[in-house]
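The complex appears here without one of its protein chains, the remainder shown in place.
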Amino acid sequence: MSWQFDLIVAVIVLTAVLGLPIGHAMLGSSILYLLLMGRDMSIATEQMLNGLYGSYVLLAIPLFIFAADLMNVGSLSDRLLDFCKALVGRFRGGLGHVNVVSSLIFSGMSGSAIADAVGMGRIIINLMTRDGKYPGAYAGAITAASAIIGPIIPPSIPMVLFALVSDTSIGYLFLGGVMPGLILGVLLMMVNAWQARVHNYPVEEPVPLREMPRVTLRALPALLMPVILLVGIYGGITTPTEAAALAALYAFVVSTVFYRSVSLRQAFDTVRQSARSTASVGFLIAGALAFNYVVTVEQVPNVIRDSLGDTQLTWFSFLLMVNVILLLLGCVLEANAILLVIVPIFLPTAISLGVDPVHFGVIVVVNTMIGLATPPYGLLLFVVSSITKAPTGATIRHLLPFLAVMVLGLAIITFVPDLILWLPRLYGYSG
Amino acid sequence: APLFAQNRPVLRLSSVVSNNDIRAEAFAAISEAVAAEFDLQVFNGATLVSQGTELIALQRGNLEIGLVAPQTIAEQVPEWSIVTSAYLFNDVDHLQRTFDSEVGEQLLALTEGIGIHVLAPVYFGTRQVNLKPEIEVQTPADLNGLTLRMPGGDAWQFLGSAIGANPTPLAYAEVYTALQTGAIDGQDNPLPNDYNMRFYEVTSQIVMTGHLIGFDVLAIANDTWNGMTPEQQQLLQSAVDTAIAESTERHLAREAELVQFFQDQGLRVYEPDRAAFRDYAQARYLESEFAASWPEGMLEAINALAE
C-alpha cells in the first residue's frame, strides 16, 4: 500500500470527523488519491457512474423508501401502531420487539439489509419515536441491528455472491441462514428487553382483549403487506427487486383508493420526499463505489493474504482469525467488496482445514452484515441516522450492546456448525 | 534481464471472472510467464474496472489488458455484432479457425481502429437452454411463450427471441430465486455457469441448443502494445497462446463431465433438432437490423470455414 493511500484514508477520517458528508468525503478523497498518483482524475467518478448504472438490484431501495413513505403519510402506519400496541405494548420495550419481529418477517422479502432498514425500518422508527416514546438514536440502533438479519434469512444477495465465489449451493446456503437469523433475532429481543428496563422505556396502557378483533381488522391492510410481497416473490409474479415496486403500488392503492386518506397532491409530495431520501442513501453507495476502486488498485486484499503467510492453524483458530479479520475489515470496507475480493483469499485454507463451505459461507455473510453496522464505516449506521436525524454518536452508543450480542451469536454459530447445517441436512445436504 | 526486473513495466489485467475460475488460472499463468519482463497484475471479479467498462478503460489509458465481451466491442464497431449472432460458429475450433483466417484479420483490423489490439479469443463455454418446466423441446416453436432470462441489452434480448423464446432481462444474482419461484421459465448459459450458480437445483432440464459459442477477447491497449519491443510482444503473445489453449481444453473437458453430472442430478440433458434452431435463428438475424452492419460476404466466409 502506498503513502498516497495512507494519506487519503487519513483525509477521509479527518474530513468526516469535521462533518463533511460521508459520500463527499469518500468521493473527494478518491479523486485526491488519483491526483496524488498522477492518474486520470476521472477514473473514480467513472467507476462510480458505471457501478450505479449497473446496479439493478439496488433499485429496490428507492421503491421500498417510496412504499414506506406512502404507508406513513396514509393511515396505514397508525393502524399498524394501534395493532402493535395492543399486541405487545404491555411489555416493556414492546415496540423494540416489534421492530425485531418485523425485520424477521420482512427479511423473507428483501435480499439486502439497506433495503430492510429504509423500508420497514423507516416505518417502525416513526412508530417508536412518535410522541417521544423512544429516543431516535435507540430506534435507529435497534433498526440497524435487526436489519442485519435481512440478508441472513433468505432470499439473500450476499449469499448469492458467496455461492458465486465459492462453488457452494445457493439453496443450502439459504437454508443454512434460517437458524442463525432466528438466533440473532432472539438475542436482539433479549437486549431490547434489558435496555428497556435500564432506560425505563414506556409501557403502553393494556388494550382489553375484546378490542383485539377490531384493532386487527383496522390494521389488516398493513399486515397484509408482507403477505402481498411473499405471494409476489414466491408465487413467481415478481423478482425480489420488483417486489419493492409491488409494495409501493399496494401502499398507494390502499391509501388513495381504499382509505382515501392520501390526495394526489400528497402523493406527489411523498414522491418528492422519497426521492430526497433516495438521493441521500444512494450517494453514500456512490461514494463507497469510488473508494472501493482505490482499495482494489492498492491491492489491499493481496497485502492481507501475504501478511497471513503460512502460519499453521487448526480450523478453530482459523475461523477465529477469519472472523476477527472480517469484523475489522467490515469497519472500513463495503460488504460486497469483502465477499467478492477478500473471502476468496480465505476459501482454499478453509476447505483444506475441513471447514464445511455452507458453514463458512453463512459465517462470512453474518460477519459482513454485522460490518454494515459497525463504526466508523457502516452503511446501515448512516442510513438509520439519516432517518432518525439522531447524532451518529448517540446511535453508536445504543448500538453497542446489540453489536456485542451479534458478535456473540456469530461466535456461537462459528463453533457450533450444527446450528447452521441442521436445516440443510434435513433437506438432503451431505456436508 | 535482472537489472530491469527492479523496474518492470506494470500491466494491469482486468476481468469479470471470479478468482476460482479456470480463466483466472490462465491469467495467473500468463502473469508468471512474462514475469521477467512485466509486472502483470491480475484483477478478477470486475474489481479494477466494473463489468462492461473494460473497453473504455483500455481506450482511455486506464487499463493495459482487458477481457472484453464481443457484445461490448459491437457497441462501437457494429460489424462485430456478427460474432455475437446465434449459430455462427459450430464449435470452438470453428471460432479459432475464423480468428486465424482472413476474416479474423478483417475483424482485428476493425478493433485496431478503436485503439485495442486483440491478443486472443477466450472461450468460456457454449450457451445451452436450461428450463424449469418438464416439456419436450425439439424446435424453436417449442420455446414459444416461455420466459427465458437473457442478459440485458437489445443484442442479448434479440438472441433470446432468435431461438424462439420470450426473452426477459434479469440481474444474474436474481436468476436462482426467479427460477425457484417460477418468475422465469428458464435461462441460457454455458454448463459451467449452470453449475457455479447451482441452477440445476431449481430446473428440470438442459436443452443442448448450443446456440452461441461463448467467448470474450483478451485485448491490450494499442499504445501499450506498440510501446513494446518485438521480443516483448512475442513473449506476451506466446504466453497468452499457451495459457488460453490450456484454458480452452479444460473448459471443453469440464463441459463434457458436467453433462454427466447434471444427468446424475436428475436433469434431462438432450440435444434438440439443432438444424431447425439454426435455420430459424439465422433467418431471424438476416432480417434484423443487426445483419445490416455485417461486412459483405463475411457470413459466407465464416460458414465456409465450418468444414
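Things to note:
Here the chain labels run A and B in written order, and each chain numbers its own residues starting at 1.
The rule we apply is simple: contacts are C-beta pairs under 8 Å (C-beta built on N, C-alpha and C of every residue); 3 or more make two chains touch, one makes a residue touch a chain.
Everything below uses one rule, namely that contacts and distances are computed from a predicted model.
The subunit not displayed here is recorded in UniProt as "TRAP transporter small permease protein", chosen from "Cell division protein FtsX", "Spermidine/putrescine import ATP-binding protein PotA", "Phosphoenolpyruvate-protein phosphotransferase" or "TRAP transporter small permease protein". Listed residues B:84, B:111, B:130 or B:147: the one in touch with the omitted chain is B:147. Within the set A:137, A:175 or A:229, the residue that contacts the chain not displayed is A:137. The residue from B:168, B:224, B:248 or B:282 that touches the chain not shown here is B:168.
Within the set A:284, A:300 or A:343, the residue that contacts the chain not displayed is A:284. Screening A:7, A:41 or A:313 for touch with the missing chain picks out A:41. Taking the whole complex into account, chain B touches the unshown chain at residues 56, 59-60, 75-76, 145, 147, 152-155, 157, 166-169, 183. Seen from chain A, the chain kept out of the figure touches residues 11, 15-24, 28, 31-32, 35, 40-42, 45-46, 49, 52-56, 58-59, 62-63, 66, 129, 135-137, 237-238, 242, 244-246, 248-249, 268, 271-272, 274-284, 286, 376, 382-383, 385-386, 388-394, 396.
Quick note on the criterion: only the chains that are shown with their structure count from here on.
Centres computed as Cα averages put chain A at a distance of 35 Å from chain B. If you check the complex, the residues on chain B that touch chain A are 12, 18-20, 41, 43, 45, 47-53, 56-57, 60-62, 152, 170-171, 173-174, 176-178, 180-183, 196-198, 201-202.
Those residues of chain A that touch chain B in the shared complex are 39-40, 42-43, 46-47, 50-51, 54, 56-57, 111, 155, 157, 160-161, 163-171, 233-241, 292-293, 296-297, 299, 337, 340-341, 344, 347.
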